[in-house]
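One structure is given below, encoded as structure tokens.
Of the protein chains in this complex, all but one are displayed in their positions.
Showing chain A:
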Amino acid sequence: MHTTMTSLLAADTPTVMTPTTSHLTIEAVTKRFGSFTALDGISLTINEGEFVCFLGPSGCGKTTLLRTIAGLAQQTAGTLIQRGEDISSLPPQARDFGIVFQSYALFPNLTVFNNVAYGLRNRRVERSHIHARVNELLALVNLTGSEKKYPAALSGGQQQRVALARALATEPGLLLLDEPLSALDARVRGHLRSQIKALQARLGVTTIMVTHDQEEALTMADRIVVMNHGVIEQVGTPAEIYHQPASAFVASFIGSMNFLEVTAQGDNQALLGTTSCACLSHTLKVGQAAQLAIRPETVALSRQAGALNGEVIGIEFLGPFQRVTLRLTDADQTLIADVPSRDSTDLCLYQGQVLGIHLPAEAARLYPAGSSQQ
């Protein structure tokens, strides 16, 4: 085990994995607590070496799914297959994973060294090997020299890295991270985010991270699994999730989004008030009530009146851009547009100003009215 690790560390390039090899297959997993359904028929495949984020609001079932994968919670129905082996009914001890909890759960009475060595001690590994391995791991997380410290003497970020080293010590095939950064302050969080991501890429260990922080998910994940009310709303790369949200919920949960009440028209048209707008093609019936979703940064404003106009009712200065709130002139609806600071000078923004609004068709998506929002 020692040599494997060293060779992995020596490699400068990320270990190349065939993207199609499945590490973990989740089939129709359901978990009920009494009458409450925490997970409702979840099916998902996670590939070897992939970094996957479970993202969703609190109570969406993401932590339950992680605990089910770890065997810490037993699913009511469904199957889990890890590297071809059915692990559905195995206790956590018999599964192959390492885990980092939100609280880190470092053993307070053990030194950093002994915390990291905790899982190695049990394996009848030679003492010198344990020593070498722990030192290697501490070097990996930049904590060389802290061997003899107790967890209470470490900062939050350091504790987090010890927990990571401890979870990696036994070379698990799967690394589970349960909101690992949420207990840290913003500055440390940003730094650790890239550190963890780099480490994961270097070791090539398949990783699942649970988070409610969309920025964390967007920056770290290879793929994001957006969950809500115990079901998967969408699985996709960060760009897919952001630019092609599969449902109104995903659209509203990631980034900021305008939702305008419209009536569906032909296959790429919608009626906003009395104005017809072009949008991406949709499958809604003509005349069906719908909502048109468009991101504020894609809305274009101009001083020339157009087909769609709005009155400026609020301007917020946010540094790189200004957030302009408009009331549409021919519909009692508001719209937010993010105007880059560079452009805002051309517009000479002021309250009460009436501006022409352009909603680019390729950025406007139609969802059925009343479909779930955050």
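In this text, a residue touches a chain if its C-beta (ideal position, glycine included) is under 8 Å from a C-beta of that chain, and two chains touch if they have at least 3 such contacts; residues count from 1.
Just so it is clear, contacts and distances are computed from a predicted model.
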item: Protein name, per the UniProt record, of whichever chain is missing from view ("Cytochrome oxidase subunit III", "RNA polymerase sigma-70 factor (ECF subfamily)", "Xanthine dehydrogenase large subunit" or "Putative 2-aminoethylphosphonate ABC transporter permease subunit"); value: "Putative 2-aminoethylphosphonate ABC transporter permease subunit"
item: From A:Ser88, A:Gln200, A:Ser247 or A:Gln291, residue that would touch the chain that is not displayed; value: A:Ser88
item: Options A:Ala105, A:Ala201 or A:Val235, residue touching the unrepresented chain; value: A:Ala105
item: Touching residue (missing chain; options A:Phe54, A:Phe97 or A:Phe321); value: A:Phe97
item: Touch list for chain A against the chain that is not drawn; value: 27-28, 70-72, 74-79, 86, 88-94, 97-99, 101, 103, 105, 107-111, 118-119, 121-123, 149-153, 166-167, 169-170, 172, 176
